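Read through the structure below, which is laid out as structure tokens, and then see the notes.
One chain of protein is taken out of this complex; the other chains stay put.
For subunit A:
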Amino acid sequence: MRSSRSFRRKEAYFAWLLILPAFVFIGIIIFYPMALSFYMSLFQIDLTRRAMGTPFVGLRNYLEILKSSYFWESMGRTAYFTVVSIALEMVAGFLIALLLNEKFRGRGMLRSLLLLPWALPITVDAIMWKWIFNANYGAFNALLTQIGILDSYRPWLTNPWSAMHCVIIADVWKVTPLVALLLLAGLQTIPRELYEAAVVDGATWRSYLFRILIPLLTPTFLVVLVLRTLDAFRVFDIIYIMTQGGPANATKVISFLTYQEAFKFLHFGRGAALAYIITLVVALLALMYTRTMRRQIEY
């Protein structure tokens, strides 16, 4: 009895010994700055006006942000980007997964090809689409005029409405293959017999889709949904390269707003407060994610 307890204690010590290096490291580089970030958010730190010092302002940074229209506008844009891009990625990803679940020649090759957008660095994805959507020389304009859809070139990235959708296209092109791969893995766990039984019972394709496929894939859909929301919420790279938040703030999503506040206008205090608000939202989403995971494991 005693020896088993001391054995267990030994095991716990050993475990801590193994974890400690990683934990100390993460503590110094992540958790300490995170705490510091909160501390900073309580001050008015404006590097463009150093002479004013850094007075303590409590929660005023937060209140100012929450009362401002620019914050809610950029939250709205972030939400729009998130909802539209995820909806497109889910639908297209599902269709691609259904396709790849069929047997046909070249299926293996097509599956490998899905790795291409995934492996392309996001920044390269962004310059690629920026070049394609170029107003004067872009391939998109060239294609549309050459097949007769447009009669003249359009400035896709400098028009507020189309700029947001160009950014969404760049994101959807990159991410859909990953969604498709995840959904395909979900599809492949559905036994073939279910499909055959449904066919024998005279089920139509549509009822098979809604009664069997989609319900069985719901856990995978949920995981993808939360995972992608987390990502979409911090979208930055594509925006920075393709539009710089413009035109007329049309693509200024929340992470870009925070970047500008802190590193362009050098309002470190308010930037930190903004960052904290984002962190809270992301933490909530992360919590939802782990909840979803747990429920999925019970499945």
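Rule of thumb we're sticking to: contacts are C-beta pairs under 8 Å (C-beta built on N, C-alpha and C of every residue); 3 or more make two chains touch, one makes a residue touch a chain; residues count from 1.
Everything that follows uses one rule, which is that contacts and distances are computed from a predicted model.
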Out of "Maltose/maltodextrin transport system permease protein MalG", "Fused response regulator/phosphatase", "Dihydroxyacetone kinase subunit DhaK" or "Multicomponent Na+:H+ antiporter subunit C", what name does the UniProt record list for the absent chain? "Maltose/maltodextrin transport system permease protein MalG"
From the list A:N61, A:S74, A:T220 or A:T251, which touches the chain that is not on show? A:T220
Which of these, A:E102, A:D151 or A:E193, touches the one chain of the complex that we don't see? A:E102
Sole residue of A:L42, A:I212 or A:V282 that reaches the chain not shown, by the stated touch rule: A:V282
On subunit A, residues whose C-beta touches the chain left out of the figure: 8, 11-12, 14-16, 18-19, 21-23, 25-26, 28-34, 36-37, 40, 95-96, 99, 102, 104, 106-107, 110-124, 126-132, 134, 136-137, 139, 142, 145-146, 153, 173, 177-178, 181-182, 185, 220, 223-224, 227, 230, 233-234, 236-237, 240-241, 255, 258-259, 262-263, 268, 271-272, 275-276, 278-279, 282-283, 285-286, 289-290, 293
